[in-house]
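All protein chains of the complex are present and in place, except for one that has been dropped.
By written order: A and B. Residues from 1 in each chain.
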Amino acid sequence: MRVSKNTRLMFKAYCVCIVLFLYAPIITNFVFSFNSDRFPTLPLGSFTWQWYHLAFADELLHEAFGNTLLIGLISAPIATFLGFAAAYADYRFNFLGKKILLVFALLPPLVPLVVVGLAMLAYLSRLGMSGTVEAIIVSHIVLAAPFAMAVIRLRFEQIDSNLEYAAQNLGASNWRAFYEVVIPSTKTAVFAAFLLCFAVSFDEYAVSWFVGGLHETTSVRILSFLQSAVSPRINAIGSVTFIVSITLILSAQILLMKRTKSI
Amino acid sequence: MNFLTRKALYSRALYGGIWAAPLPIWLTVFFLGPIILLVLLSFWNVKSFVLTPDFQFGNWVKILSANYFWISYFRTIAFASAAAIIVTLVALPCSLAISFFFSDKGRITLLSLFVIPFFTSYLVRIYSWQIYLTENGIISQLLGFFTIPFDSLLNTPFALILGFVTLTFPIVIVIQSISMLSIDKTLIDAAYNLGCNSRRVFHVVVLPAAKPGIVIGALFAFIFCFGDFVTPTYLGGGKYTTLSILIADTVKSGQQWPRAAVIAIMMIFTLLLVALSSIAFAYRKK
Partner (left out) sequence: MSLKEDLTRRKFIKYGAIAAGTLAMPSLALSKTPTELTMLSWYGQAEPDAVQEFEALHNVKIKQKYYVGGEQMLALLAQSPPGTYDLIHADAEYVQQLRRAGFLEKLDAQDYSFDDYFPEFQNFPLHWHENELYAVLSRFGFLGISHNLDAVSVKEASTYKVLWDERLKNKVGHFDWHLPNLGALSLHNGNAAPFDLDEQAWQALQAKAISLKPQIRGFYDYGGILSSLKSGEVTVMPGIGEWITGVLRRDGANVVTTIPEEGGLQFTESFSIGKGSEKAELARKFIQYISSPAGQFKQATLNVFPAIIPSKKGWQKMVDERPEDAKHLGISFKPGSSMDMIREGRIHIRQLPKQQSLEDWNDFWSEYKSS
């Protein structure tokens, strides 16, 4: 799109404003994590590391964080794969009952988390799985896969469907065509879907609370703090997660940049 | 025409099956099962605080005839719709900018900046908004500087929309951007060549091509806001009872999981309807 320099500048300024808006709570989160007062009020109290000490000393939090990472790293790839498979099948094939399958696949996000939580708990406990980390993983895959499917499906829309056929006409088998045509063109979308699934799992609190039992994730821990022990410990945990996420995203970004450079 | 041989057809079907099968299987076992259980649950009874299997319509009658249910229902729809529209409009200039006005490097940087908050705890971010909105909070102090009177913004519809935008902005911008970035640049160039100005190009080429992304983004926003209880609870002060809060409340009244199941099923129906119509609208070819 061609626009005047001023218009371009206006748009960019708008983006900056939005960034400020998005980061406003994160900034205050940092600031108040060092505040000595237990409840966030102005003017600020004195500077202290005590909330971080408390957070780091919390054994349950260590366990929770470990759980969160484990669950995310297992559920995200699986969910991404399931979403990709469904998106590819939808884009490539036409078969009886396809529409129904699609509706079915989009159902999970439509169910309120509180009830997914309860339903999964009741169901999984009949399978003898309630209160386990596996239960959380299974539930997160259910929650995240539809998002992966939607994101990847959007990407497929843009791919010229003739490319795959062309490859096959030239003699490639189904799998070869897939490898040479589909994978390269969907790589970024798949990666984006993976990050999305990881994020969904990372921040998920409602279902995890129900099916995890005594196994908590970081989000469950935060929720229980919010509901009972409100204190800047919440801010401290929030700050740490933020730093971790930024590091992850930046490294992913650097990786991506390197890849595009090498092509 | 050798790809019409039986072997090729069979291997094609197998190939297709391998891709089409995994997600439905997983969802059947781990999602359909629980949902069916949920539907059954809505017909159960609660005797002396103990859940007992049954088949009766008492829960459905109770909920569907309750005034407070319908008030919550329409309130939730109103808030979710308003939030979805607002966040879509707020994100649109950003996705435009990302797709057209930034260099490759700037694009990735900006997208990352927009998306990173998605990876930080939503709970903590909502909790952190309180200090801005409360009496003697940040906004209050700022306005006080200019001697503008300020009544706490907490527990107001404004606070709710604020929270919802915080929740949904990252995903909406991503979906809109993916859609917009994939617009065929040659189409735009062609439009310019045919003499359109930028505004016309936007309306005739960009907007229609980005429609799926915009609509799907709005749909996601609606769905997230519809089911969220964190913002209504912590920024709304529980004053605006949404359906998610109602479910939690219903459970509090003597283990009434069957009634909660009824509310949940109503929510599912509504969201399904909205989702199907949105998707149809998004992908409708003129």
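Just so we're on the same page, contacts are C-beta pairs under 8 Å (C-beta built on N, C-alpha and C of every residue); 3 or more make two chains touch, one makes a residue touch a chain.
Note that the structure is a prediction, hence the values are computed from the model and not measured.
Engineer: Hey, which of B:I35, B:I188, B:C225 or B:L246 is the one touching the hidden chain?
Structural biologist: Here the residue in touch with the unshown chain is B:L246.
Engineer: For the chain left off this view, which of B:I18, B:A66 or B:L181 is in contact with it?
Structural biologist: From the options B:I18, B:A66 or B:L181, the contact with the absent chain belongs to B:A66.
Engineer: Have a look at A:V3, A:A122, A:I136 or A:A236 and name the one touching the chain we're not showing.
Structural biologist: A:A122
Engineer: Could you pull out which residues of chain A are in touch with the chain that's been left out?
Structural biologist: 37-41, 118, 121-122, 125, 130-131, 213-214, 224-230
Engineer: Provide the residue numbers of chain B that touch the chain removed from this figure.
Structural biologist: Residues of chain B in contact with the hidden chain: 48-51, 66-68, 71-72, 130, 134-137, 152, 154-155, 233-234, 236-239, 241, 246, 249-257.
Methods note: only the chains that are shown with their structure count from here on.
Engineer: Which whole number of Å gives the spacing of the CA centres of chain A and chain B?
Structural biologist: One centre to the other, that is 14 Å.
Engineer: In the complex, go through chain B and note every residue touching chain A.
Structural biologist: Where chain B meets chain A, its residues are 3, 11-12, 15-16, 18-24, 26-27, 30-35, 37-38, 41, 90, 93-94, 96-98, 100-102, 105, 108-110, 112-132, 136-138, 141, 166, 169-171, 174-175, 178-179, 182, 188, 192, 198, 201-202, 206, 212-213, 216, 220, 223, 226-227, 229, 234, 243-244, 247-248, 251, 257, 260-261, 264, 267-268, 271-272, 275-276, 279.
Engineer: Which stretch or stretches of chain A touch chain B in the complex?
Structural biologist: 1-3, 7-8, 11-12, 14-15, 18-19, 22-26, 28-29, 32, 40-42, 81-83, 85-86, 88-89, 92-93, 95, 101, 103-116, 118-120, 122-124, 138-139, 141-142, 145, 149-151, 154-155, 157-158, 168, 173-175, 189, 192, 195-196, 199, 202-203, 205-206, 218-219, 222-223, 226, 234-235, 237-238, 241-242, 245-246, 248-250, 253, 256-257
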